[in-house]
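A single protein chain has been omitted from the complex, and every remaining protein chain is retained in its original position.
Residue numbering begins at 1 within each chain, and the chains themselves are lettered A and B in the order written.
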Amino acid sequence: MADPIAHPVGPARPAPAPARAGRREASERRLSLLLLWPVLGVIFAVAAYPFALAVRQSLSAQTGEFVGLDNYARALQNPLLYDALEATGVYALLVLPTEIGLGLGLALLVHRMIRSTAVKAVIFVLAVVPLVVPPVAVGVIARLFYAPGYGVINQVLMRVGVIDHEIGFLSNPVLAMLSVASVDVWQWTAFVYLVLFAGLQTVPRETTEAARVDGAGGWALFRHIEFHYLRPLFVLILFFRMADVLRVFDHVFILTGGGPGSSTLLLSLYLYRIEFKFFDDGQAAALAVTVLVVVSVLYSLVIRVLPVEKG
Amino acid sequence: MSVPGSSFSRRLAAIAITVGALVLAGCGGDSTDTSTSKPSKITIAAVQGNEDAALKAIAPLYQQQKGIQIEIVEFPYDQLFEKLVTTFQANAASYDLVMMDDPWMPKFGTGGWLTPLDSTFGFQRDPDIPSIVYDVGTWPPPHGAVPPAAKGQEAHLLGITIVGNVEMFMYRKDLSDAPGSWDDVLANAKKFNKGNMAGYVVRGKATNPVVADFLPILWSFGGDVFDDNWNPVIDSAESLRAVEFLVKDLKSVAEQGAENVDAADRSRLMAIGQAYQSTVWPGEITEIVENESVSKVGGKVGYTPIPSGPSGKGFGMMGNWLLGIPKASKNGQAAADFIKWLTSPEVQRQYVAKGGIPSRLSLLNDPALNEQNPYFAALAKSLEAGPNWRPRTDQWNAVETILGTNLNAALAGQVTAQEAVQKSAAQIKDTMSQAGYYG
Partner (left out) sequence: MAATLLRRRGRPLAWLVLGLTGLVYLLPLYWLLVTSLKSKAELYRGTVTLYPHAPTLEAYERVLVERGFWMLLRNSLLVCGATVLVTLALGLLITYPITRLRASPRLRQGVLNRALSLRFLPPVAVVIPYFAVVRTAHLYDTPQALILIYSLFNLPFAIWMLKGFLDEIPAEIEEAAYTDGGDRWTVFRRVLLPLAAPGLLASGIIVFTFTWSEFLFALILTATPRSQTFPVGVQGLVTQFEVIWNDMAASGAIAMALPLVLALLARRYLVAGLTFGVIREK
């Protein structure tokens, strides 16, 4: 039963010659420690030092004196934080189902309807394109579509006569959120498609044919056979995309900067605003530390469910 | 072959370390600037857009005359402020000269990041330049409210104006007379708001743009952001009236999507004949509205100082761009020389020819120059009348973000004017209190 997820059978280790097995093992172990520990140690130090700095900054005032959990309290009392969390939540609810639904639909469509390998290859190439366009460039493209005055959507609609004045894609809070979400969907649906399509490829042809012969319709086919192969992939996609929603920054920064007001002030943008617009080091550090801790905790919970190698 | 691994590990580690070291050392490294008396290059951090166009145009002349290369690094408005603060905090020598919007002076002055131009480089006040222009570059400010932390400090000149901006008013003089008051403005707007043309263009984009557009209106109506003790009075009756005037009256005769319109769009609308009147910065005039290659209304636009409001006066607003020298710069003397060169009368003439905005009265009142730049007379009048400047607080950026976000929300119809001013007052109070303004 082919499995799209790489489950290696474990590290490939050259078997030692029987005569020198013991010495080989010992020297190997020593070598591995010699290589690993210094490197890991340096990396850990490089990663931990900023974290320690951040913790210290989160416990200090602008002047440097120790103020305990004051910054954390202020961070929690800031009403903008809840606007940001709400915006992030709305964004996630918009993009995740859409991307998964569209990606799945397209994957099923191509898998079932398209026979020609040439066409599939072309589709594959097309799917790769949105994933590697730099988010700043995608932001620029989005501006060319949605911006007031020169946005091409408005221009075309007005020219054709459907509307008589501009739609405020970036000035209306609801539309602004939809606009930034649409960019995300444009870019990442392809990811869902590629992953699920690879998954569908692993469904054995015989099983599908047998089911069809038995009279299974499209939906039943999906529910009983294909879904079984895709389920771990769904989990994976869900978690990767959710993590990405927390990290989203570039295209929203370019498109709306968090506005209008705070309707598209996603979490990353919120942290940016606190640190680089309000220059509130303490509060920003408190937020950063909190986010890092929460993400780490969530990650250790999630990793058990993720279909990855556990060693 | 007793320990076959050790040589292996040594080699592998050696390679990795060499690669790493080469990479880290090989690219750039901290340029060891031995401070010679004459550097080969001066770096200026400037604002992207119309405001630095003249600076960019005149810089090659300096290179020709003095042999020092001028590197201009541009950033959009918001980012320039952030970039300057982060660079100052990092105490980096990245910039020798910084272009600053005058409301940023308090933060830079309080932070002690700029070299005093008077005591260190011997700059003195030139009578040809209105004293208010020097005042705006002085910290602590010679008049108006002073932050408690700066009271009693010795005043120093920290920045010299290179873009003599005072916010003015533009209108289609081929269609009507100059408005004398904001009531005239509204009446004209209602008359001409039809078809393709917007009666008044509201520059409503959040934070800096909308606040810049709004403050002259606020002051003309008798309102203000702070009182003399830094208590917010943005929720006073006069202030509320001004806000309502903006988000209700002017909005009703304004262009679509005002909440997202910034200066460039505003001038563009004027330039293609789709706007009747608006406030305007001189930079937009030279680069867009009166620029023949892009404007359809050249010669049809009139310029006046800000119309008067219920307070009886019209208050222009200063928006000077100044050049300052960061303390961390290694080329201070060369930077000071550049400023002196740029503001000298002869160079200023050429600067004007390239679209620069002078602050020398001799140039503003020059009849020949007035022919080419019809707004010079209005600008001179505005400067001499004593325009207002934005509150001199190092928290201005935060205050502007708060006020601008709330105004923008009111413009978008998300909140009422009342809610906007109340929220602003509360948030501003909190910010100022955190910063220690109330003792």
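What we mean here is this: a contact is a pair of C-beta atoms (placed from the backbone, for glycine too) under 8 Å apart; a residue touches a chain by one contact, two chains touch by 3 or more.
In this text the structure is predicted, and so the values were computed from the model without any measurement.
Screening B:81, B:95 or B:396 for touch with the missing chain picks out B:95. The set of subunit B residues touching the chain not shown comprises 1, 4-5, 7-8, 11-13, 15-16, 19-20, 23-24, 27-31, 43, 45, 47-51, 71, 73-77, 79, 83, 86-87, 89-92, 94-95, 205, 209, 262-265, 268, 271-272, 274, 287, 293-294. Residues of subunit A that touch the chain left out of the display are 4-6, 8, 10-15, 17, 25, 28-29, 31-33, 35-36, 39-40, 43, 46-47, 49-51, 53-54, 57, 106, 109-110, 112-114, 123-126, 128-137, 139-145, 150, 152, 155-156, 159, 186, 190-191, 194-195, 198, 212, 215-218, 221, 233, 236, 240, 243, 246-247, 249-250, 253-254, 267-268, 271-272, 275-276, 284-285, 287-289, 291-292, 295-296, 298-300, 303, 306-311.
By our rule, only the chains that are shown with their structure count from here on.
The mean-CA centres of subunit A and subunit B are about 38 angstrom from one another, to the nearest whole unit.
The part of subunit B that touches subunit A in the complex is made up of residues 3-6, 8-9, 12-13, 78, 82, 85-86, 206, 256-261, 265, 268-269, 397-398, 401, 405, 408-409, 412, 414, 431.
Only residues 27-28, 30-31, 34-35, 38, 147-149, 165-166, 168, 170-173, 257, 259-262, 273, 276-279 of subunit A touch subunit B when the two sit together in their complex.
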